[in-house]
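Only a single protein chain was left out; the remaining protein chains are all shown in position.
Chain nomenclature is as follows: A, B and C, assigned in order of appearance, with residue numbering initiated at 1 for each chain independently.
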Amino acid sequence: MAGSTFGTLLSVTTWGESHGRGIGVVIDGCPAGLPLEENDIQIYLNRRKPGQSRFTTPRKEDDLVEIWSGVFEGKTTGTPISLMVRNTSQRSKDYSEIASYYRPGHADYTYDCKYGFRDYTGGGRSSGRETIGRVAAGAVAARILETLGITVTAYTRAIGPVEISYDRFDLSLMEQNAVNMPDAEAARQAEAHLDSCRAEQDSCGGIIECVIHGMPAGVGEPCFDKLNACLAKAVCSIGAVKGFEIGDGFAAAKSRGSENNDAFCTAENGTIAKKSNHAGGVLGGISDGSDIIFRAAFKPTPSISAEQQTVNRDGENITVSIHGRHDPIIVPRAVVVVECMAALTVLDLLMADMTSRMDRIQAFFRR
Amino acid sequence: MAGSTFGTLLSVTTWGESHGRGIGVVIDGCPAGLPLEENDIQIYLNRRKPGQSRFTTPRKEDDLVEIWSGVFEGKTTGTPISLMVRNTSQRSKDYSEIASYYRPGHADYTYDCKYGFRDYTGGGRSSGRETIGRVAAGAVAARILETLGITVTAYTRAIGPVEISYDRFDLSLMEQNAVNMPDAEAARQAEAHLDSCRAEQDSCGGIIECVIHGMPAGVGEPCFDKLNACLAKAVCSIGAVKGFEIGDGFAAAKSRGSENNDAFCTAENGTIAKKSNHAGGVLGGISDGSDIIFRAAFKPTPSISAEQQTVNRDGENITVSIHGRHDPIIVPRAVVVVECMAALTVLDLLMADMTSRMDRIQAFFRR
Amino acid sequence: MAGSTFGTLLSVTTWGESHGRGIGVVIDGCPAGLPLEENDIQIYLNRRKPGQSRFTTPRKEDDLVEIWSGVFEGKTTGTPISLMVRNTSQRSKDYSEIASYYRPGHADYTYDCKYGFRDYTGGGRSSGRETIGRVAAGAVAARILETLGITVTAYTRAIGPVEISYDRFDLSLMEQNAVNMPDAEAARQAEAHLDSCRAEQDSCGGIIECVIHGMPAGVGEPCFDKLNACLAKAVCSIGAVKGFEIGDGFAAAKSRGSENNDAFCTAENGTIAKKSNHAGGVLGGISDGSDIIFRAAFKPTPSISAEQQTVNRDGENITVSIHGRHDPIIVPRAVVVVECMAALTVLDLLMADMTSRMDRIQAFFRR
Partner (left out) sequence: MAGSTFGTLLSVTTWGESHGRGIGVVIDGCPAGLPLEENDIQIYLNRRKPGQSRFTTPRKEDDLVEIWSGVFEGKTTGTPISLMVRNTSQRSKDYSEIASYYRPGHADYTYDCKYGFRDYTGGGRSSGRETIGRVAAGAVAARILETLGITVTAYTRAIGPVEISYDRFDLSLMEQNAVNMPDAEAARQAEAHLDSCRAEQDSCGGIIECVIHGMPAGVGEPCFDKLNACLAKAVCSIGAVKGFEIGDGFAAAKSRGSENNDAFCTAENGTIAKKSNHAGGVLGGISDGSDIIFRAAFKPTPSISAEQQTVNRDGENITVSIHGRHDPIIVPRAVVVVECMAALTVLDLLMADMTSRMDRIQAFFRR
């Protein structure tokens, strides 16, 4: 209830602040027998690491993951997996100024209201470094999904006004540019846009899109735990996310039933499919076997070096300018975070679905 | 986990199908001593009742709520409140045809995939009537919030291409038109648009906006249970919702930090406020004392009488045309549902926040 | 969290007071496809019904169960099952006296402390009638377990000083005496003891024993959700239960390791078994394939007609004598309640265990 645990059957509890000793996560409910070593997780963490491109903070953190429990002789044991990354790059700078006022767009003020005081070094718990736990856990979830033939893939869809074009879509390009766009042309424009933002001491928002492929039909729970509702929560719990949509999303609000409904048809192999996918892979909150497609809107990085007005803890109106190691855009590094939150969500619901039918339960225990 | 329970401290469990004996909800964790009678709930249910306007199904249901437990001598006792509405208007029509195929845009196919079979009468559990339990429970939550000075107000913001204008915004108008729009001019246009949809045997989507006023700063839990994340799940769990955004939402993705950041300032009464509210009342997932403003995108009603292609349970491609008592738009009747889900969400987090500080806990028990 | 919901994957929410309109339960997470009709549940409810013997209250309640949702064409649909029993026998007697003071051994005082006031008619929510919801839900769980080859059987082991003897143990006798003892001789002694208690306007406690047969090895979660811990909570949540033990229980505290350890051995059919069962079927909180055996200690019925000292709501010391429809012993009618709580507990953990191994998950989804 206090907010640091996510999931029911596969349950993930994160801890740690930006400038504390480290950041970590405990994964409970990971099935036994999954081959797992630190490098499986490291490759995910490397994707969110700072210093990867000229648009990410030059802060140098190796962010090396350590497995502290739950793995024995190279395989998960079924008991809690404790993962940890040490904080190594906290500069012993003077935080007394930042402690004294509320940065616009940040959680300084709300943490003070809630808790009476706050860890003001580097954003404390509300820092982007909190996502390390999400990514470490999501890497494990993604591996499990893979063994079931399910892949989760996110990428940058838009940066400020620049959107990718599906005519030029090529996923293999994503890792080759600084903005994680699967479209070389859009990436070039986006980089130019970011350069101009930075030149103006400003920052910029964007959109991440995510596709889940290979989901069996029938996953998701009716009513309050619909697959799309669980994804919405998972994704909106990432700092800086201000919107979520699935399938046609907000565009569906402008469309008509005759356009928005996806016709069912029988595919060549005899399975039932849909001719289109306006629904984004979910009907009535339950997966329909098509790709699940959703998008998340990220606000611009709130830390900008341009001058801003705010108040200090004494309530005095002041003007500030925030300097430090900040990305001009959150989106490229958040791509893997979205992917990981989606993997955790989908795996939890997939496990829950194992108990939905008497015949399947009986077959399971008749093993 | 099976999806029919929502909330932790104030926990709501709904049950019932469209054409079963009734629809109900059990509210657990309602504080003791709240004056409550059936009419307090009925006024909310009347707002989602069919037959209210020419754009809602002529199905006549009185939808009279009955309190079966948890209220004694006019006050809540602190124990579970069981609320129930009997289904009275199920027509004994022949459902054998609808049972045989999968309606596009509906949950027929996914329920079959999940459960092996389905209640095909009137949509069963995936019917819009499922929201009766949400509204009945939300009415209780809204009453509690009111006593704390918090109001939750939703309205129709857009229907198809027609949006309200804030220049003409007048909340008192909302109940005076068939589309729940707080703008008489937009309402007229929207009604015309709906008439043309209906003439073409088609349906249409729309957007609901909701404002929560009076929230103290500091509510919401960090990390996974951010106030906006919990609202996102609550709202996206309503059938037909395809998108959620808070504050500037998807528009924030196109803006810059210098535009999107809200400057803090000290108000005349000495309290800290924000000069603008791009954030929508939430920073770092925690309420900042400003109004909380969010929007939900609804897809068009999937039941349309125009011809559609689909498959039957034998996998044969067929053409169908769905007749029956269906609204050409979901939005107007869903306004109160959005309001109720928001009230339930906010109250649960408000209660959780009571334990966030040692000094407040100590003062509480020193009473 | 407010206490009326039990279980995670199979989740049960009860509602209702002794003298309200009815008592009910919502079962969420019941797998689809289970044949279920009202009579399947009624036979369980009949076992706890008053008026069954001369030691149970002559209050006449038919306690007829009604299925309000979740069953379609004779089978469970996978959506919430709402079950209800109407209260029909509330005598419109004058409760003003009982409202004015705190009955010893009852929850009157504690409910007033917690909630500020209480439903004083017939015990309100703390009445024994609250168990109707547990039994109705447990009947469904027991049916599911049966299809998996698992049976749950409880019986009276002791009434006051009278214990059954395993030399005379015959389960078929249980239903043939007024005290649900599987031992005719002990039953006779127990009935005589109860007659003497009643003659002295007194009541008496007892012990219920429960055996779960057919449980596969490997069920139960390590650490906090051990099978025995979950059973302990389930059983101790029944009003009047003051103790729980599994296997040798408190006697194990007096024994030595060489006596208490159960030797493993290979049975004739090649499966691994234990030569004895001091553990009661659980090792490290996980089922070991032997019978699970536990006991619950019940206190005497607190309502006695002998004079007692207490205080009234004004804090004055008074003397009271409680008359009304009360059993001199709780145990015989509670046998089925214990059985049902055990069934709910075991089924929930059995379902949770489906996700404990990668190989089994992969096989499940490869179906």
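By our rule, a contact is a pair of C-beta atoms (placed from the backbone, for glycine too) under 8 Å apart; a residue touches a chain by one contact, two chains touch by 3 or more.
All figures in this text were calculated on a predicted structure; none of them were measured in a lab.
Set against the missing chain, the residues A:50, A:105, A:124 or A:222 yield one that touches it, A:124. Although one chain is not displayed, chain B still touches it through residues 1, 8-10, 29, 31-34, 76, 78-79, 144, 147-148, 216, 222, 350-352, 354-365, 367. Residues 1-6, 8-9, 14, 102, 104-107, 109-111, 113-116, 125-126, 130, 158, 160-161, 197, 200, 202-207, 216-226, 228-237, 239, 241-250, 252-266, 270, 272, 275, 278-280, 282-289, 297-304, 306, 308-311, 315-317, 352-353, 356-357, 359 are the ones on chain C that touch the missing chain. What chain A contributes to its contact with the hidden chain is residues 1-5, 8-11, 13-17, 20-24, 26, 28-29, 32-33, 66, 68-70, 72, 75, 77-82, 84, 114-119, 121, 124-125.
To be clear about the criterion, only the chains that are shown with their structure count from here on.
Both chain B and chain C derive from one sequence, and where they touch, over half of the residue numbers involved are common to the two copies. For this structure, the chains sharing the highest number of C-beta contacts are A-B. Note on chain placement: the centre of chain A and the centre of chain C lie 44 Å apart, centres being C-alpha means. Distance between chain A and chain B, defined via averaged C-alpha coordinates, is recorded as 26 Å.
Between the Cα centres of chain B and chain C there is a gap of 38 Å.
In chain C, the residues that reach two or more other chains under the touch definition are 1, 8-10, 29, 32-33, 78-79.
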